[in-house]
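What follows is a short report on a single structure.
A single protein chain has been removed from this complex, and every other one stays in its place.
What follows is subunit A.
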Amino acid sequence: MDLARSQVVTKARTGSAARLGLMVLPVAFFGVFFAYPVAAIVERGLHVDGAWEFGRILDVLGQSDIRHVLWFTVWQALASTALTLLIALPGAYVFARFDFPGKQVLRAVVTVPFVLPTVVVGTAFLAMLGNGGLLDELWGVRLDTTVWAILLAHVFFNYAVVVRTVGGLWSQLDPRQEEAARMLGASRFAAWRTVTLPALGPAVAAAALMVFLFTFTSFGVVQILGGPGFSTLEVEIYRQTAQIFDLSTAAVLTIVQFLAVGLILAVHAWTVRRRESALRLVDAAHTARRPRGAGQWALLGGVLASVALLIVLPLGVLVERSLDAPGGYGFAYYRALTSADGGTFLVPPIDAVGNSLEYALAATALALLIGGLAAAALTRRAGRLVRGFDALLMLPLGVSAVTVGFGFLITLDEPPLDLRASWILVPLAQALVGVSFVVRTMLPVLRAVDGRLREAAAVLGASPPRAWREVDLPLVRRALLVAAGFAFAVSLGEFGATVFIARPDNPTLPVAVARLLGRAGDLNYGQAMALSTVLMVVCAASLLVLERIRPARATTGEF
């Protein structure tokens, strides 16, 4: 018998056994805290008096207003994605290829919206596009309750997705390849089209699909800016569940959204796999240089102007309003945050900062544990089963937060899992979203680790855990930190699920903002603006730290 061959076979077996071992905890986590609650709430809607009522599916889909919702959901997501690509792709190029002062700070700034809660964004956009907003004052233009407000807010939110996904790869494409093509006589455009575009294509497709996913499931933005005429699937699920209490319609819509999101994710996973095909990547630090010539300066100027208008300005309006106290500009609203007199909470609103940080830390730890294990299990390219698991981990990004929240309510109510009154519920819900980010950030880095290093370690007698510690860990440590930072920032801003389960004596920042906005009076409104500003600054600070620890020779992590 061929000894070497038998060794290889044994190794492959222990490899897949180890992989299954790594997957146990993530699978259990998603099973208990995601699949079970969602399935239970769907069952509650469709399983009435002991019989399944699948006929409801056709009934619901036959209603003209539901079909209108479906049509609008798809239409606005397509339009938002196209507009985001149009505005953000030049930005991706500029961030990838140009060096200019303040680039790191600006890269963090454009990412802030991505982790801001939608209540804050909605308020900021109304201040710009609504009655007496900036555009109204300047040109008498008002866009609130039009589809334009929704589309622009979606660009604001997702700009960073394109800049980070596409720009991250772009900055590592060797510019000499394009230069070589030009030396061989290709025009500038032809060189770009034949060399750079094919390399970028999968990344653009992946970014577009992520933006499509986020806008397809858009909730807060549509809720606040859209007015009653516009409703996405996600908003309709919320209305049917929380307000109209038609659980069977909500269940049907949840299934529809689930299938749609599953499809988007399947296509996304396919483009990501294509992107991981061998590209000649170089250190990003050597590809960027100062702009040269009028054309490049104009491009840089244009991108900076669009960032200023679309991203910095709405954030600025928030800050301005938080300082605009009755007695003139000052910190009156910030001071008010430290008193509990308002009656809105049992604690001073500023305590929400501490709560948010605690929850976010716990959620980050959970997301790192679960996501880290899952990413490790998925590292080696493998069969369909594992690939399906990869896509499954992304599902929480696309399933309605209200469904998860109501599902928690009816499933996690009995020992040993009587968690309804426990603080851990909030980090659990936030970690569901955080895990996707951890996996997406870690997986490309882990996959890029040369397997031969691991094999060498094994040949030298290292056990698999030891090989992982000595070979993989040093290489992925920074990616791990970036993943942690992202999970942290996303948890800080998470609103949809948290609002259903946060305890009143421990409100998080976004929940506190929403509650303050829900009450009358100058002081409450001002405090909401001040808290939003605090949240924005905390998010920006954590992202700025991320920029510092971002791997210098980054592989193409997605965020």
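Rule of thumb we're sticking to: contacts are C-beta pairs under 8 Å (C-beta built on N, C-alpha and C of every residue); 3 or more make two chains touch, one makes a residue touch a chain; residues count from 1.
Note that contacts and distances are computed from a predicted model.
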Quiz item: UniProt name of the unshown chain, from "Indolepyruvate oxidoreductase subunit IorA", "Multicomponent Na+:H+ antiporter subunit C", "Thiamine ABC transporter substrate-binding protein" or "Proline iminopeptidase"?
Solution: "Thiamine ABC transporter substrate-binding protein"
Self-check item: Given A:362, A:435 or A:543, the one touching the chain that is not displayed
Solution: A:362
Exercise. Would you mind spotting which of A:321, A:440 or A:454 touches the chain that isn't drawn?
Key: A:321
Quiz item: Which residues does subunit A use to touch the chain missing from this display?
Solution: 44, 65, 126-127, 130-133, 136-137, 145, 223-224, 226-229, 239, 241-245, 321, 324, 326, 332, 340, 342-344, 346, 358, 361-362, 364-365, 406, 409-410, 413-414, 418, 420-424, 474, 477-478, 480-481, 484, 499-500, 503-506, 515, 517-525, 549
